[in-house]
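All protein chains but one are shown in place.
A, B, C, D and E are the chain letters, set down in written order, and residue numbers restart from 1 in every chain.
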Amino acid sequence: MRTDLQAPIADVRALVAMALAEDLTPLGDLTSSLLDPQLMATAEFNARQPGVLAGCACVQETFAAVDPALRIQWNKNDGDRIVAGEVLGVATGPFATLLTAERTALNFLSALSGIATNAAQWVDLAAGRVIVWDTRKTTPGYRSLQKAAVRAGGAANHRGNLSDWLMLKDNHLVGMSISEAVKKARRVWPGRTVHVEVDREEQMFQAMEAGADIILLDNFSPADLKPLVAKVHQWAIDNSARRPLLEASGGISLSTLDAYADTGVDLVSSGSLTNSAGVLDIGLDVRPNS
Amino acid sequence: MRTDLQAPIADVRALVAMALAEDLTPLGDLTSSLLDPQLMATAEFNARQPGVLAGCACVQETFAAVDPALRIQWNKNDGDRIVAGEVLGVATGPFATLLTAERTALNFLSALSGIATNAAQWVDLAAGRVIVWDTRKTTPGYRSLQKAAVRAGGAANHRGNLSDWLMLKDNHLVGMSISEAVKKARRVWPGRTVHVEVDREEQMFQAMEAGADIILLDNFSPADLKPLVAKVHQWAIDNSARRPLLEASGGISLSTLDAYADTGVDLVSSGSLTNSAGVLDIGLDVRPNS
Amino acid sequence: MRTDLQAPIADVRALVAMALAEDLTPLGDLTSSLLDPQLMATAEFNARQPGVLAGCACVQETFAAVDPALRIQWNKNDGDRIVAGEVLGVATGPFATLLTAERTALNFLSALSGIATNAAQWVDLAAGRVIVWDTRKTTPGYRSLQKAAVRAGGAANHRGNLSDWLMLKDNHLVGMSISEAVKKARRVWPGRTVHVEVDREEQMFQAMEAGADIILLDNFSPADLKPLVAKVHQWAIDNSARRPLLEASGGISLSTLDAYADTGVDLVSSGSLTNSAGVLDIGLDVRPNS
Amino acid sequence: MRTDLQAPIADVRALVAMALAEDLTPLGDLTSSLLDPQLMATAEFNARQPGVLAGCACVQETFAAVDPALRIQWNKNDGDRIVAGEVLGVATGPFATLLTAERTALNFLSALSGIATNAAQWVDLAAGRVIVWDTRKTTPGYRSLQKAAVRAGGAANHRGNLSDWLMLKDNHLVGMSISEAVKKARRVWPGRTVHVEVDREEQMFQAMEAGADIILLDNFSPADLKPLVAKVHQWAIDNSARRPLLEASGGISLSTLDAYADTGVDLVSSGSLTNSAGVLDIGLDVRPNS
Amino acid sequence: MRTDLQAPIADVRALVAMALAEDLTPLGDLTSSLLDPQLMATAEFNARQPGVLAGCACVQETFAAVDPALRIQWNKNDGDRIVAGEVLGVATGPFATLLTAERTALNFLSALSGIATNAAQWVDLAAGRVIVWDTRKTTPGYRSLQKAAVRAGGAANHRGNLSDWLMLKDNHLVGMSISEAVKKARRVWPGRTVHVEVDREEQMFQAMEAGADIILLDNFSPADLKPLVAKVHQWAIDNSARRPLLEASGGISLSTLDAYADTGVDLVSSGSLTNSAGVLDIGLDVRPNS
Partner (left out) sequence: MRTDLQAPIADVRALVAMALAEDLTPLGDLTSSLLDPQLMATAEFNARQPGVLAGCACVQETFAAVDPALRIQWNKNDGDRIVAGEVLGVATGPFATLLTAERTALNFLSALSGIATNAAQWVDLAAGRVIVWDTRKTTPGYRSLQKAAVRAGGAANHRGNLSDWLMLKDNHLVGMSISEAVKKARRVWPGRTVHVEVDREEQMFQAMEAGADIILLDNFSPADLKPLVAKVHQWAIDNSARRPLLEASGGISLSTLDAYADTGVDLVSSGSLTNSAGVLDIGLDVRPNS
């Protein structure tokens, strides 16, 4: 298991606890209660689509929380490419509690693998020309899990939250110039990344001159971005200055990514990586032991 | 506000608390800390797409949790149809904390409105011929919020959780016939809905004869369903018996819904209502007071 | 262990955590702190009254939460009949922490076994003529544990909570007839049990004609119930309709149960099953190892 | 409101939150959802039995948590004697949410008032001759609420928990004499009450000589207690020593209390005060506003 | 491990969970994510100052919560004297997660050992002449851990919280004499320690005559205390009464402790034991396995 692809385990535990409470309150699994509690079973997690796996820790935790007697042996792990028909892991234990845990486990696994798979499509298409970056457009409460799934798909994480670094948008520049705002940011929060969002060329130059670490070029077309990127490079040479990282954002999709990847920006970001990823179809085939 | 479209408020509060913790830990909103704390602002929630609104209570709670001084006046409520460009509500209060709350509020609102909008598309297309039903394929921890959003979109809620009613699938019928399982369900859990999933006609008859309240016809084509529905009606007449509700499920999508709606089944269900709904594009336009 | 007699383990854990916090805050068990931490002990759970056991999982969890070194071997389990003097289980581990856990463990075990024992008395007296049903009159926060104890005693669980099914009482019928209310319930919440409470014969017929699944006959005497039951049977024959389940409720006690069991109703329910059950006297006899 | 009869408000909030979660998960109150959300109502809490009121704060909190629009005006408060037929308080607000809150509110109020009423019966019968004391035999998680209800009934609280003071039972005296144990308790936990349980006269003298603050005389008959009490008084005179408080305990009930109250002991304690109190019958009569 | 020096484990777990959440939200340990997850390491807890150890359970729990694969072998335990350079314990496990846990573990260990060490300095200086007592001046939320650390240092715990016993200060004596207040305390809360704070000799006599268990002599100099102590002893002889415990408090520090210890009071207390203790310098020397 690659720890760099995992969310903090406490977040996994909190969400699994909520999930089981909502699925079992107040009387537990009525249907499974009809089954013989001694009956054992084996169950295979089966990929019904190709993709990238993410969320194994959630499955593990779900099974453990429903019944400590349940065990899983994984053939694949977070970050692995999987093909349709592949057996991702094999669970064993009491038949009744295996069925109780099934839907919650699959809900986690298919949603997080959906994000990893979607991210991987972006990364594949970017083909190393540009880094694919997520956003803060995540399901509330799932920030760490969804950002870990983005990493499992090979993309990178943008700012984790509002406490990570400073990101100056138009809104923040009330009664302050970009230059003043960046200066204030450096003084109040020394050492932190200062990121500036711009939607006009002149703002880009102001941000660059103010020493921004990253400049988000918002809603520019690929055609407009190319010359801007060139100007930034030239400015850095002319001023013997460290060039800021350049991020393109605003309505970029899988169908326009290719053009953006050729503009020379360092990063493209899209909320759709996390908020419109869809699910990866994964099933659990359960067979009671004879 | 229609209380029947709301999730229990405690669930809203718990998720908002998690959302703010993940977005503000440990130092709060660094960027907003640069702003004048006395500056007030007005902000409009703007629909950028037509759809159905859901999640207003989450926005309300997010604003209250970030800063009790924030106020919202809603023009639209959960369950309302909205058009692109419409101002859904107007928030006022301190500029700095309004910006802090923005992303979390929008993440809730756009995701839940996305589900309501998607559900409404199904309901519109069904045009009263069939009830559109959700499933338990929800984001873990969001069951009550997502099911409320489904209701806001005009669709109905299937079983809320494993404790609601009994649903006998192939898996549960180990060493028990359908008839025996239904009988046991009636004895152990008197008064509860007993739901049986079948994938062959003979099983359908067994479930009907056993007195199932609902029969899920799994993975049948519309063409195959029509004669089955007729047989059920005939059976009820022949036996002077109450006809079970008939649910079609298994890979039904917006593009095949029309055909299923003509089969005569009572209900169609699809996990995609909740797990593949996408987001509704809603923005917050913030203007500091001059 | 019969899983069908267990409450969701998360509820057990939450209550045990609360129980230990209230008993140990802030300084822990002062008296046990005087003891030699190396001293081991053996302790027997002894039934001092005959009855039915329930709550073993709470004891298990209490011991584990106080000290992972404590172990229990059960001779009896939830749902088992026990006789006075019987050794229900044997705990071993550090003497000091065994004493710390004692009272909390016994508080759970005696209260839940009290409910199971009380339920079993009802079930024994009913002697198969009628199903004994609990209510929502449970200790707040203990719904799932007390309803599991009711099952351990052989009785059945009524509606688990307000989200399970619909129960139309007089109060709900403001500006709606019974017929309209049942129709609305079927439309808004398809597939769910619809339960109607009536206190007059005409209402019973309205509910039956509206297609209610269960009719609660509230506060009728056994003498009044018998002819009503006959009328329901006749109505079902006359109309070739499925007969609703009939529940008698309202002030029924162990002393009147026999008469009600002879009326032909399907179910009798009483809040006293859970809110007036008393405790079963169970002790823990602790002996330090010499 | 007498603050000395209240449990810490945080405990009330935690239990109310659990209660509502268990009653409303996952879909809320299905039946109330059929009602017009605009309809307002008035509801009276009516005593159907005479007794002593306790638990008003739980009702208040339940209503507030279900719907902040609900209001209650109390005519009576915790600790007040109430008669059958008396209107204890009047609630107003939305009809639908009033019905949602009803059962949870009544479950708290009737159980806690049951304890207060039971305690008051003991206190009345004791008629000032002896202090009535509760025990740690409380519903796990309800310690502070049930002990507050005991105070509302006019009885007194024994040790609140294991961290309050030291109570040496036979079990604790392994390899230590009573004298050594009391000495150790004084040294390790200076300033705290040291309480010793004895079941033989010689132990009583050892505890007294060791300087115990309270001596629990376990399982003595009233006839046996009287001479022991006299001996304690004489010992105190002979030794110019402060007499320990004397507590009688072990199987004392309402029917034997009178005899124990005449023995001269200072305190009688019984687990039945909290674990076998029964409920006080209180109803909520709801009337929608016309 | 001496259980009498431990805080309730639930408190340890709650604080560790908060600590890891604040240190890892939302993306986990970025720096450790660069390391090879297979690489194992060994780490030694090294004392860099002499002192007394406390907080081992927090370290244990921190490591377990970060990664169950981490193990610690302790050479020393809570309450042990340690010398500079001593290896207190050796941790082994994955290098990456060991580094993740390091700072949180050390923050607990160095703060709690700082309190134990400070307490031990007071105890050493008191040299058995007087008991050193802590106060309620603890870090909110850390009461049980800091009081356990005080015990690890050999000092004793004063009142644990407001629910332990009664402590009548000037403030409480509004419209009541000391005598009336003590009497009321005995009646309402029988069996509990009654503690009275006085700042004048006449009050001391009033408290003594009222039968207070402990008298806090507030802000008296050592010179003033000596004759007061003598008067108390004489009073007890004259009245054949049990002498109350005498506590000196108010601005006592390590530099004045010696004089107070010679006054004959039973106890000296100081908030500085817990709120000004400083940290004990302990490091973790981590070496990846080659």
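Here, contacts are C-beta pairs under 8 Å (C-beta built on N, C-alpha and C of every residue); 3 or more make two chains touch, one makes a residue touch a chain.
None of these values were measured; they are calculated from a predicted model.
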Contact list for the unshown chain, restricted to visible chains: A, B, C, D, E
Selected from A:32, A:163 or A:206 as touching the chain missing from the view: A:163
Touch with the omitted chain, as defined above, among E:116, E:132 or E:181: E:181
Contacting the left-out chain in the complete assembly, out of E:35, E:91 or E:198: E:35
Which residue of E:167, E:216 or E:273 touches the chain not shown here: E:167
Candidates A:103, A:172 or A:195 - the one touching the absent chain: A:195
Given A:16, A:30, A:149 or A:267, the one touching the chain that is not displayed: A:267
Contacts of chain C with the absent chain, listed as residue ranges: 21-23, 25-26
On chain E, residues whose C-beta touches the chain left out of the figure: 11, 14-16, 18-19, 22-36, 39, 58, 95, 99-100, 103-104, 107-108, 110-111, 136-144, 161-168, 171-172, 174-176, 181, 184-185, 188-189, 192, 275-276, 278-279, 286, 288
Residues belonging to chain D that touch the chain removed from view: 1-4, 6-11, 143-144, 147-148, 157, 160-161
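Convention: only the chains that are shown with their structure count from here on.
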Chain E and chain A - chains in contact with each: B, C, D
Classification of the chain B:chain E interface as same or different, half of numbers criterion: same
Chain pair with more C-beta contacts, C-E versus D-E: D-E
Distance from the mean Cα position of chain C to that of chain B, given in whole angstrom: 32
Cα-centroid distance, chain A relative to chain C, in whole angstrom: 44
Chain A and chain D: spacing of chain centres that average the CA atoms, whole Å: 52
Sites on chain B at which at least two other chains make contact: 4, 11, 22-23, 25-26, 143-144, 157, 160-161, 163-165, 188-189, 192
